[in-house]
Structure formats: structure tokens, C-alpha cells
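Here the structure is laid out as C-alpha cells; the discussion comes afterwards.
Excluded from the complex is one protein chain; the other protein chains are retained at their positions.
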């Protein structure tokens, strides 16, 4: 493949990735939005159904917190599918089960890709692979660090950040990054455009009713994601008293002003892993990969697991309820208690 | 004053701050240094005297952790003066008491300035002011955020970061920043050159013998400083068991590989404030500002407080020892126990 | 009740901070204004400090913007980049600056007097975070005693940006759209800035002063709003809370 295309701008002939930039990196437009975002510390307890109905429009660009099938806000992801949201853009920053559910629900039509069709050591998602190979979703190519840094640029309030990855590769050519030169050293950098999602959902361990959040274990890019996104929904394993937040302010990793709504969803990362709480349900994830092989079987499975249940609690019960959760807790704690 | 100077580089006529860039922002030179920095998790307990003797050369560029007179590694600062280190460069990122001690000891001959001659609500340092007004130290002008972001660029391993402050002002003109244009939006940015100090000293609450550190309260820029600096010394209120670090890995804010030496120094931020431990000794700081008015009185005071004592413990005893510390703890905890 | 100029300025500033807003403050009068506002007008005002403290319950006035008080029972004890980036992202409404000189466009000098940078006649504390906050927060306010040397059309050094040369020059320089000086609160008057030219404009005159006083104590020609209000003097409630709760030792408001 040809390496890169050349811009005709006045800065000289610099390389430029040729795929589409799905979101606007303009920091002044983002600021104009953030200027009107509430900073009032008011209670924000909400319902999954309402939040998905009111805060995601068809065509929005969304991002999901966590990594792979770890600490993911499954209840929100299912509800997006259940409400048949359409034409969503998606930040595919090692999004595995979350992406795969959304693409099974035909919610996504464009995606910034780093890693979306694999499920890590578990194998590949046949349905996600079909979607990508059939060309039904538009892709722009990135990497995990690229998307991390794009979110960081947005969180910092700047329109780009210079980085030393992706240079010289087809990954760059099929990105929407640009090559720039350091004004001090003359070194070449990839300029990563800021990514301001319209909507993000993040699952955390603890939050108060205002949205001050605590997360334990690897945080991936979620703190930057919470700042970069225009609308943010938090699902949390536990609501904790506000006074507890003030008792240890070092532990707050997402401040309330980033957050538009909070929903307490115990076991909210199921079938994914929630660090220090419960391990992933490997049987359930294996079933997903199996039924995905046949589109018809997949539809039946989606009907049973998502469309046919009224909410996330019914889904949890369908898959073993509290007894299953107890088993997954034992696995998380490396306890032989099956 | 004239607003900015123009570069003759090929990128076009862009504005450029005209003061000296004291350190090299080249990320490949920094990488070449870091390549050989030990990543071995070995015990690093050291002595103040040895560390200052062996890890700071005359002419080095140094930075001190904390903010103002809060969480500062006073023992290291005193020892630098006691050992008559000379011609040091300094990162003056709201450095108040630390800078003022070092300039009283005539250790510094160049400084990146954001805030060095004030002591916040306590007033101005007459001696630091004399040093600056007499032109005996070379200055390049920055701001707190600028120096923060310069350290962040270094910590990220890149030679610059684009920011939206200092534009249009004489602060920019007397900096060593450059103006650049965003390749996506055409917006103007200040490019902040990465700052890789030769040496940094940071005072923390807890560390294990390998240098894994915990800090409570506002962290200022210290996590980036620890990563950006070539050699890093940690003084800590307490050494804690390594197992305790592994019990709550979320609390580690500086990983061992950044750290070259660890010294346990209880009350190590005195006369500064150590959050959750003891408040600043306002009487002592007032005395500093008073004796500074007269260069001769200042010399006598330095003799008594620094040159004439053998180490930091003798200095603590000279200023009230454990009984004083008890009083400062009471003030920190807002307890009426004078 | 009787009051002094500092008390007046703090009370006026407090009224300008609406509920649910965010404000980065330093030590001294700005912190007092924010605390007073929280106690009377804006219980939900979120106070930030540039060293990292976010929304503390301030038990006493901080001595340093990084001391323990600035994150006492706070909702977050974060970092300087965290706070500055929150400003840069457009989530901080207000900040306060001090300075030795200010011009008609609200540009502020807190660096030096003289014409030789390397050997200034007088060196002041410098920017600290002032330039950053003036660049990145939506609205900058200043409380200062007014005299013709301080209010000058020739700054020795522009430390922190106001509207630079007026009009759109601030934004053309690359500073964020829509930001800039908002209120200059002096012992004599309250000033804003003309929407188009960005020239300093008197909005209201404080009790006991005349138009003449205000102009005579300013080194450049002031603009005047169509309707000049009389600044409302401090209420008894404002003074009581300021003196008894916000600054009980009268460190800032004087004895």
C-alpha cells in the first residue's frame, strides 16, 4: 500500500492519514459545550432506561469505559441495543464484549478502531468480523495508545497531542492523524486529534449521588474519557455516602462535574470482570462466541438475553442470579468455592 | 515591550519566546539516559549527605517537589546549601521557601521562573528579590501551568506539548516557548518544551525501600516530576513494608523505577506543611522573612540554622524538636492544644 | 454599618459568583469573596485551588494555595495539571487576579517595573498561575485599590492577558474564544468592558465617590455604561458573616 498522502497546506508537504476524522477536535467548540454543562453538585440518581433514551441520540458518537470485558457498563450497552439506537459512532479502544454486543444490535455504523473483533485470549468474534469484512461500518484505524492520547488531548482541552507511535506504517495511512515537526528539535511526530465523544458510559466501584467516583485496579483511559466526553453516565457497584468521598479526597478519580447521571448497578460489569468484586463469566462469553457463528442463532440469543428481558436484573437472573455471582466472586478471589 | 520575536525557520514566520532554554527537550537524548537507568527493584535506602554529594554536580539543573512551603524535602535543600553546591539551574514552579533557602546559599545561577520571590499570603522574600533585581541569576519566564506541562511533556516522552496559556503576553516573549499552529484546526498554541531536570528531590508520606511511593493531599506536579527527572531522591515521612504497597496498588503514585535513593526523614517538610501530618511553622517562616532584610543578619541565621548544624535532626532540635512537632500536628488537625 | 474598602470589594465580588459556578482562587481577598458567597448567595459554588484542591470545606483561610486547608474534606485532592486542564477544557467560570498595573484592556502586570527584564527596578512575584487562569478561565475578576499609576495605558510588562489590544486581538493571539476580563472591582467603582472594543467601562460607582474621582484616579480615559448604577453598599448580613465567619482574625479585612 502507498505510504501516506500529502497535504497541500502552507506548512509544507507533510504526511496525513487519509481516513475520516469522525469527530471535531476543535477545543473552542468543546469549550462552548462545556461552558453550559452544569457544575452544580446536585443529586443525579437516574434509571438506565431514561438515561439511554434521553442522553443518546441516533447518530451520536459514543465511547464505553473499561478494557476488553473488564469493568464495562453492561447495563447501558444492553439498553442501547434494546432501544435500537442507530448510526452510532464508536471509539474502539480495546472494546471487545461491549463493541460486540453493540454491533450484534446493529447500533454502530462508524468506528475508530484499535481492537474490536478479538476477545483477547478467548478468540475472535465471528459476528464483529463479518461486520467489518462486509464493509457495513466505516473504519478509521488507530491504536490503543492513539485513542488513549486522543482522549487525553480532549481532557486537557487542546486539539491535538504529539506522539511517537504509528509513524511509518499503514496504521498511520488509514488513520486521520497528521505528521508534524517539533519546533524545538525538528523531530517528526504524529499529531493525534482530540476526541470529544458525545456520550460515554463508565462502570465504577463506588460513587456518591453527585457523581464523585472511585475506581480500583487498572484505570485504562477512563479518567480522561470522563473529562473528554460531553455527556457522561456512571454505573456503579455501590453508591457510597458523600461524607465518605470527603473523608479521603485522594481516592476521587472522576469529579462530579464530569457526570450527568448515576445509576447503582450491582454486578454491572457482568459478564465481564470487575476487579476485586467478581471475575468474568467465561462460560457465558464462550456461548456468545459460539452463537455468533450463525446469524440466526445470534438473533435468537439476542432475543433471549437482551430484547426479551425487561432490564439488566432480569438478564442477571436469567444467567444464574446471585448464586452465579457468588461463584464469580470466588473465582475473583482465587477461592475454590464452586 | 515588543511583543515576541520571529523565527526564520522554514515553517513560516512564527512567534518565539526570546529567553534561554536552559535544558534540552530532545526526547531521544532523554531516552538514551533512561535506557541505562536501573529498573531493578533493589533496596535504595541512603543518607542525605551521600545523596547530595553523589547525585548533584555543580552546574546541574534541579527541581524540588511540593508547592510553596508544602510537602518540601527540606533536608535535601539544606544539605545542598551545606555542601555549597554551585551554579545550579532551577525549576521555579511555585517554589517559595525551597528556592529562598537555595538562593540564600548562593547555589543557583539560572532559573525558569513562575513564582519564586513570594511566600504567598506571608509576603515577599527580601533576599530572593535582591537576587532577582540585581541580575545575578539568569531568568526565563514561565507560569505554573507552563512548568507543569513542560514536566508532563517530559514524563510522556515527547519534546513539547501544545497549550493555550501565555499567548499574547510578555510572559511569552520572555519565555523560551514557541508559537505553533494546530494541523487540524489552524488554532494557535504555545509549544511548551519538555523539561527533563538532572535531579529532583520529592518528599512523600510513605515509601517502601525500593522507592514505590504514596502521597496524600494535592500532588501538584510531583508525579510528572518523578518521571521527567534523570535522578530522583525521595525523602519520606515513613518507610512502609513492601507488602503494604502490594496490598493496595492503586495508591502507588511514583513507581520504584523512577527512584534512585530513599531516605526516611520524619518531619522532613518542616518548616513547611505536610498534609495530614503537621502544619507549617509560621513563626519560623516569619523569622526567615525578617532576617532576610539584612544580608549580614541572614548570614548569621544561615550559620546558626544550616551551616552550623551537622544534619536535619540537629536543625529540628534547634527549632523545638518533638515538642514543637506535637504543636504543629495539633494545628494541622485544628486541635486547640498549644 | 461602617465598612472599609477591602470589605466593600469582597462583598461586591461575592455577589458576582453565582450558585453552581466554579472558581479558582488564590489566598487572601479572592478566597474570602468565594467563602462569603458560599455562605450567603451560592452554597453550591465550587472553589478550586491551583495546586490541586477541589471543593474543600474550608475550616480557616489558607496561607498557601497548596496547604492542607485547600483540600480539607474536599471532594478531590488532585494535581496542578488536573486543575489547569479543567480550566483549559472550559469547565471553570471565574478566577481572580491581583497585580501592580492594569490597562484599559484589562491586561495585568504582576512581574516587574522597569524596562530591563534582566535587571528590573522592582521585581514582583510574577505570574505563578495568574497568566494561566487569566488565559483559560471564562471570566477574570480583579479587586484593587484604584489610582492613576496602577491604572495605566503603558504596562511595563504584560504578565497576564486581558483583551490585549482590544477587539478580537485576544482571540487572534490564540487564547480561548469568549474568555477575558469580566469585572474590575475597586474602592471607587465597578468596571466591565465594552463588548466591541473591549475597553474598560464603568458600570457602577461606589458610595462616596463621584465620576470625577473615578476618572481622576485612572491613567487612561474610561468608557461609561449608558446607565451608571450606584454600587450597593455591603449589607449588614454580608459584613457580619465576613467579619465573624469568613475572616474572624481580620487578616484580610484589617482590624
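As written, the chains take the letters A, B and C, and residue 1 is the first residue of each chain.
Just so we're on the same page, contacts are C-beta pairs under 8 Å (C-beta built on N, C-alpha and C of every residue); 3 or more make two chains touch, one makes a residue touch a chain.
Note that the coordinates shown come from a computational prediction; the quantities given were computed from them, not determined experimentally.
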item: Interface partners of the hidden chain - shown chains only, full complex considered; value: A, B
item: Of A:23, A:46, A:74 or A:94, the one touching the omitted chain in the full complex; value: A:94
item: Options B:32, B:45, B:300 or B:334, residue touching the unrepresented chain; value: B:32
item: Which residue of A:129, A:242 or A:327 touches the chain not shown here; value: A:129
item: Chain A residues touching the omitted chain (full complex); value: 1, 19, 66-71, 94, 96, 113-118, 120-122, 124, 129, 132-135, 138-139, 141-146, 148-149, 152, 163-171, 174, 179, 187-190, 216-224, 273, 275-276, 279-280, 282, 332, 334
item: Missing-partner contacts on chain B, residue numbers; value: 27-28, 30-35, 37-42, 154-158, 210, 212, 227, 245-247, 249-250, 252, 255-257
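In this section, only the chains that are shown with their structure count from here on.
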item: Closest chain to global C-alpha mean, per-chain Cα centroids; value: B
item: Centroid spacing, where centroids are CA-atom means, of chain A and chain B in whole angstrom; value: 37
item: Rounded Å distance, chain A centre to chain C centre (Cα mean); value: 40
item: Multi-chain contact residues (two or more partners), chain A; value: 27-28, 157-158, 250
item: Multi-chain contact sites of chain C, meaning residues that touch two or more partners; value: 71, 77-78, 81, 88, 136, 176
